[in-house]
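With one protein chain withheld, the remaining protein chains of the complex are depicted in position.
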Amino acid sequence: MDDQKAYAIVGHSMLRPDAREKVRGRAVYVADFRLPGMLFARVLWSDRPHARILHIDTRQALDLPGVYTVVTADDAPNTRYGVYLKDQLIFARGKVRHIGEPVAAVAAESEAIAEKAIEKIVVQYEELPAIFEPIEAMKPGAPLIHPDLESYEATYPKIVKGNVCLYTRLSMGDTEKGFEDADYVFEDTFKTQPMYQGYLEPRGAVASFDFNDKLTVWTSNQQILVCQAELATALEMPMTQVRVIGTAIGGAFGGKLKTSVEPIAALLAKKSGRPVRLVLTREEDFIASRARAPYILRLKTGVKANGKITAKSVELIADCGGYSDHVVGTMGLAVSFSQGPYKIPNAEAKGYCVYTNNPNYSCMRAYGVHQMCFATESQMDIIASKIGMDPAEFRRRNLAEDGDVLVTTQPLRSVTVDQTMAQVLKACHWEEKRKASKQRGVKNFYGIGMANTILNMGLLSSAAIVKINEDGTASVLTGAVDLGTGNHTALAQIAAEELGMKPNDVNIAAVDSDSSPYDLGQIASRTIFDCGNAIKLAANDARRQLFATADEVLGAEGRELRASEGNVYVRDEPDKKISIRDLMGYRLYFKGGPIIGRAGWLGKPGFDHLVGEGYPQPPSVTFVFGTHVAEVEVDVGTGQVKVERITAAHDVGRAINPLGVAAQIEGGVVQGMGYALYEEMQIHEGVVQNPDFLNYRMPTILDAPEIVPIILEIPEEYGPFGAKGIGEPTNMGPPPAIANAIYNAVGVRVKELPITPERLLHALDDKKTREA
Amino acid sequence: MQFEYFRPQSMNEALRFLADHKKEAMILAGGTDVINGLRTGKQAAKYLVDIGHLADMKGIHPADDGLFIGALAKVRDIERSPLLVDGWRVIAQAAGTLASAQIRNLATIGGNICNASPSADMAPALLVLDSMAEIAGIEERHRVPLDQFFKGPGKTILAPGQILIGFHVGRQLPNTAGYYIKRGVRRAMDCAIVGVAALASTSDGHLSKVRIALGAVAPTPFRAYKAEQFILEQGDLDQTTISKAARIASEACRPIDDVRSRAWYRRRMVEVETNRALGWVAKELKWGEG
Partner (left out) sequence: MKHAIELTINGKCYQIEVEPEERLLDVLRDRLGLIGAKEGCSTGDCGACTVLMNGQAVTSCMILAVAVDGADITTIEGLEKDGEIHPLQKAFIEEGAVQCGYCTPGMILSALALLKENPEPSDDEIRRALAGNLCRCTGYTRIIAAVKAGAERMKNHG
């Protein structure tokens, strides 16, 4: 284990430099962006869930003064694209598959004119039978949403049938025998809702073509390089002709992946010959959202009377809506982690992703593991209560350890859930509080509940370039944007630590696909881990070059060198030193030349044979763990739940910037609470019923509970300075922890999210009837 | 949204303009509902008549018979008015539950009422105080009890050309307590799923007045007369009476299923919250404490 004190910069809380422009209102987001001659775009979205497009008449729209151009599928290449399954087009072609699918778009002098023009586009539809329930859509004879599904290209071994665009099955051991050995077998079905990411900045992009037909797009996307690649595919252009530049980002949470508005803005810019800005209204952002997909989760778990789990099988059904988008990937992770952080000798997991005519669902913070975690951790409490064991004790008896195997057959490593659990239970006085009396006043009951989390860590590639500047500072080129999480601050700390510079002397350059090296994006909690590794390696490469020159200049003769605060010195003779600035002078004007540190990183788990049918995900590099405890007060008169406190322990390997880690935990917890209690995109026959911030209820400051973040640092061998990521796990814990706390308070189990007052009151009524 | 903007300099000018343009004209006060309506196309008007600055409709003033609250009084000013104490406090308290501080700074009480949303937070509070709405037309002015003002969701008795001037709130007996409970899902920024205002007065140890008004559970905010009657007949505010009255109130409502809540839950909440609001009132009045 590294000695934390050994680090001058890593592990110390740092204020983020970008906060300064943000508090001054000067950060430039997409909607703040203007180019000379820029036009404004609006989109015509399908208002039918499933219909054939007979004819689109754009003449009246084009006739409006101030309108420059109208685009439809006719203006777009007929190349299907997509991250896992290539089923998507920029504009609906031939038919629409969900409400909110782009049908046409207009560029005009102002948004008002463009809006008016949209109203003048006449689309003749012929309605097709629509289907909104995934279970119905799986039945033989259901109307086919993608009749050509068989012919679509996919990045995974495609097992498809009817509307099922992904079928996957993993298994390990002998589940049948496992269930036979069990003293009890529990079967429970859970349901989760579509959740909107709720970033405060709606999606938007600005697109412009130069005279060499090169496209530049400014966007608040969370995957700049992936966006570039997908734009190139969708527009049938070489990547050299597509440049994507990241703007300030007003939150993303999985809602600003790959491309969405970017290709539309690009087509309009191309056809009009002018720069075009497309920023969605909040209502459009809801209707054309990429919300977290709703899941149906059927769990069957066998357990011995002594509390040992003998077998578990799960069957998961995810609703994709009209296109598969990231839902396929979420399913891959959901089945992988269907055991939770528990040792289960016999396991089986089946997953289905199903097209319906609901909105185009996708993913959010913690991908499909989020939905899975709610089901697993809820069922853990159901079982504990049935066999009369404290939920913490029941979990303890089944906790996984290093070397235990996931249903993917991948062995676990860096398992620290025993420690996150121990810390959190101690911090919140679990034992006493579980025993304490529940009733407070006439109608109010106190409850406390817990949940463990497990998630993959490390996903695919990142790269970095570290340039040492003439004045002894450094610029880091990376493809990683800062979504608002503060990762640029932590990445600068990593580079500064490795280079021996002051953190403020390191600049993380703005992301521009023309110059930034590859990065998969700010997803999967991977930035600190994967991009951090790339930056650390690149900084190390630069340092190596600096040290070679320093050795020569200082006459160190191979003795160990160190760097700190912008100086390089001989370790056991610290007076022998030279500033990096002077070293660079020497390099640039005398000997050695410029210094560029560079590195590419592809996290390798040392494990690559995943067993399973139709499985879409690469193996994990390593794993992260956490434990949440929720304390609630339930009003049995109204069904209202007040979350009083959430204590959240996360093992982050090493907190590069502890302030940033705590901030991630706090934000994630409140989102998780929203998912647990308030938030649901209500869809009726494919129509979003609540596309606004009044009726889609995200927690306000009055709803936010007290949050106690506990940061554990158990260094991870593969992480930069031992760090693992933290973004996603923070919002997985609250839903099951709250559901379990509610059960503890009032003895009622709600298996469907969100646990609205109505749903809870209903369950309380049921319980009363049963008991009567 | 497209319209012409007109700002009359006086009440008379406003009334004249409205009389001339009747249905083509729409009144703008605080704007918080109108702008949303126009922007989403749910409402349309050729002329927007901005009365927001007309001095005679502003503020909260003591009057001979009690209080006059101008229709243009800002919800935020109502929330913090030093005049709204004792029996009248329920108005201030209800004002504090509406939307956000930013919206309360803009929204007017008249707008909240004229918008005639079934869930308007100001309505139940004004109803339990037997408020009279003062209405002006080009030729006449008259007062109408507020519970005759609403006609349906978004509909009032205001004829084209008429303006709601303000509210007359009568003096209350010294021993009066009123309370408004707004049931939402979040703790702020919600439209009421159910709004319940309850108020009672005692004199010489007797219950002399009981009022219950409900919001968001029928096409309009309304008084739960039967429940009030029941309590007065019992002459008591003990828990048994309150519970029965709350049940009666819940039977009187006609809630619907919508995106915010289901009907059954709303009905249930009427009972629960009426119970709690009356309980609060009884406690405040020290009912049954000797």
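We call the chains A and B, going by the order they appear; numbering starts again at 1 in every chain.
Here is the rule we use: a residue touches a chain if its C-beta (ideal position, glycine included) is under 8 Å from a C-beta of that chain, and two chains touch if they have at least 3 such contacts.
None of these values were measured; they are calculated from a predicted model.
Colleague: Check the options A:Tyr125, A:Phe253, A:Tyr615 or A:Phe721 and report the residue that touches the missing chain.
Modeller: Per the contact definition at the top, the residue touching the missing chain is A:Phe253.
Colleague: Which residue from A:Gln193, A:Gln671 or A:Thr756 sits in contact with the chain not drawn here?
Modeller: In the complete complex, the chain left out is touched by residue A:Gln671.
Colleague: Looking at B:Lys22, B:Arg39 or B:His61, which residue reaches the missing chain?
Modeller: Considering all chains, including the one not shown, the answer is B:Arg39.
Colleague: Where the complex has a chain not shown, which of A:Asp174, A:Asp692 or A:Glu752 is the residue touching it?
Modeller: Of these options, the touching residue for the absent chain is A:Asp692.
Colleague: For the chain that got dropped from the picture, name the residues of subunit A it touches.
Modeller: On the subunit A side, contact with the omitted chain comes from 15-16, 18-29, 31-32, 112, 197-202, 248-251, 253, 281-282, 483-486, 659-660, 662-663, 665-671, 692-694, 698, 700-702, 704, 706-707.
Colleague: I need the residue numbers on subunit B that touch the omitted chain, in ascending order.
Modeller: Answer for subunit B: residues 1-5, 7, 28, 31-32, 35-36, 38-39, 48, 50, 52, 76, 99-103, 105-106, 187-189 touch the chain left out.
Here, only the chains that are shown with their structure count from here on.
Colleague: I'd like the Å distance between the centres of subunit A and subunit B, where a centre is the mean of that chain's Cα atoms.
Modeller: So the centre of subunit A lies 44 Å away from the centre of subunit B.
Colleague: Using the touch definition up top, name the residues of subunit B that touch subunit A in the complex.
Modeller: That would be residues 183, 185-191, 259-262, 265, 268-269, 272-273, 276 of subunit B.
Colleague: What residues on subunit A touch subunit B, complex-wise?
Modeller: 637-640, 677-678, 682, 689-690, 693-695, 697, 699-703, 756-758, 761
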